[in-house]
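Apart from one protein chain that is not included, each protein chain of the complex appears where it belongs.
Then we have subunit A:
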C-alpha cells in the first residue's frame, strides 16, 4: 500500500525548475535540467517564488503534466494548503469549497480503487494531508483545543501524546488556573470556543435594553458556569485522593478542611459526575450505559475510604524504537562517508 519513502515527484518536476516570468507570477515554464540535479522541493520553491501569493492554478499547469488527474489532485492539495497557510486574507469561500471537493476526490480515488491505489507517498506527506484536512474542514482547531482544555481539566484522562503536548503549550497555564477553581478562566475559554448563540425571536423593538443581543449567550454561559460550580471542589479532592490508598474518611476530610458530612457529600458528587453515558450498543447514538473512565476511583466502607489509582509505567518500546532509528540513520551516514574517495 502506501509504504515507500520515495518522494513523489513526477519525473517532469524532478528534472525541472519552475521559473516565473517577470510579467505574471502565474506563468510557469518547465525546463529540463540535467538529470544529476537534486530534486527541488515544494517548500524551497514556495520560499523563492510564492512566499505570500498562491501557486499557479491547477488548470494553468495541467497541460504541462499531461492532464494527469491524480497529479492534479495532489497538486491542488498542496495548492490549497499553501493558500490557507500563507496567502494573506486566507482562502475565499469558493476556494474553501474547492478544497473540500478536492479532498473528496482524493479520498474517493484511494477508496474506490480495486486493491491498493498505485500511489507511493512519503509518510510525512500523508500525515500532513490528514492533518490539513481536519484543520480546514473543522476550521475551528483553536476552539477545539480550548474546549479540550476545559474537558480535560474537569475530567482528567489519558489522551494522545502529541495532542497533550500541544494542549500543554497553548493552555498549560490556563489549565492550572482552572484546576485551582478559577471560574473566570472557565468562562473565558467557554466564551472563546462557543458558537454564536442566537435569540429565537425578534426583539420587541420598542422596548429593547442595551445588552439584549448578549442574552442568548449569557443564558448558555450560565448553564455552563452552574455545572462548573457544582464540580468546583472535585479537582482538589482528586489530587488528594491520588496521594493515599486507605484512610478514615474523617481524617481525609480534615486534610481538605471540610466537615466529614460535607466531605462525604462531595465524594458522592465525585462519583455521580464521573459517570457519564457511553454508547455501547444500539441504533441511537444517544443510547448507552453509565461508565466511569476516571483514573482515580474509590469506595467508602463504613468509615474508611479505599482509593484505587491508575499508574502508567514508562513506555520503553517507543524509546528503543526511536534510538534504534537514530542509530540506523547514523550507520547509514557512516557508511556513506566511508564510501567517499
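One rule holds in what follows: a contact is a pair of C-beta atoms (placed from the backbone, for glycine too) under 8 Å apart; a residue touches a chain by one contact, two chains touch by 3 or more; residues count from 1.
Here is the rule we use: contacts and distances are computed from a predicted model.
Trainee: Identify the UniProt protein name of the omitted chain, choosing among "AP-1 complex subunit gamma", "Large ribosomal subunit protein bL19m", "Eukaryotic translation initiation factor 3 subunit K" or "Origin recognition complex subunit 1".
Mentor: "Eukaryotic translation initiation factor 3 subunit K"
Trainee: Can you tell me which of A:265, A:278 or A:334 touches the chain that was removed from the display?
Mentor: Going through A:265, A:278 or A:334 one by one, A:265 is the residue touching the chain not shown.
Trainee: Give me the subunit A residues in contact with the hidden chain, please.
Mentor: Spelled out for subunit A, the touching residues are 1-3, 5, 122-124, 126-127, 130, 160-163, 200-201, 215, 218-220, 222-223, 226-227, 230, 245, 265-269, 271-272, 275, 277, 290, 297-302, 306, 308-313, 315-318, 321-322, 324-325, 328-329, 331.
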